[in-house]
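Note that this complex is displayed minus one protein chain, with the remaining chains in position.
Up next, subunit A:
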Amino acid sequence: MIGLTNIEKRFGDNLVLKGVTVAIEEGSVTALVGPSGGGKSTLLRCINLLEIPTSGTVRIGDETLEFRPGIKVATRDIRRLRLQTGMVFQNFQLFPHRTAIENVMEGLVTVLKWPVERARERAMALLEKVGMAHKADAWPATLSGGQQQRVAIARALAPSPKVLLCDEPTSALDPELAQEVVDVLGQLASEGTTMVMATHDLRLASKIAQEVVFLDAGVVVEKGPASVVFSTPEHQRTKRFIATLKQEAGESQ
């Protein structure tokens, strides 16, 4: 289980997250939705501490870290918590100088010190899972965006994280390529992978997510089961936003 309690994040004078509290059940998929600049990406990055919260508590499984203004948390503790997470980025961010399978092996070999052969076996199994085994030895630059993102998903899953964080995983892809990524994430969800995704892809959110958290201006406006929030949102702000998403989705089809 993942718990974010009273998370505040300040960039200079700009308070991006204003005391956000979210609990995520193990095995569930949570979509963070909301307008750009609403704080969903920042909140996601606070879970694996790519952004250090100004204050608040982050809990993943048995690991808990508390943040307070002006107090520096040890790098060792940050890495220990981060190792419980895997992340998929909007722009894939595969290591361009490593082949697909080397990308997946990297965390196992360099960080977890696995023997190369064992890492290769696990990497190959993961590439098979995301349908990329046939491109194991390809350079990232030779892969399509959708293929790169699927390799990136395998890379993020390699160290067996407790949660997979996805930051706009389909936003850089055209609809056809986005579909293959949605399919892979959907399959992972059905296998019980805990996921948190920041997205404004309605197809992704409505197909995969059970829980939706609607963030605007750094606060949680509304949260609840995806079926409820998407069909009968409570707040005016959420209604308007979901209406625009539906309109966009309709236009792009």
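A few comments on the model shown:
In this section, a residue touches a chain if its C-beta (ideal position, glycine included) is under 8 Å from a C-beta of that chain, and two chains touch if they have at least 3 such contacts; residues count from 1.
In this section, contacts and distances are computed from a predicted model.
Think of the chain that is not pictured: of "Oxidoreductase", "Polar amino acid ABC transporter inner membrane subunit", "Allophanate hydrolase" or "2-oxoisovalerate dehydrogenase subunit alpha", UniProt labels it "Polar amino acid ABC transporter inner membrane subunit".
Touch with the chain omitted from the figure is made, among A:21, A:64 or A:110, by A:110. Taking the complete complex into account, A:83 is the one of A:2, A:46, A:65 or A:83 that touches the chain left out. In the full complex, subunit A touches the hidden chain at residues 48, 50, 75, 79, 82-83, 85-87, 89, 91, 93-99, 106-107, 110-112, 139-142, 155-156, 158-159.
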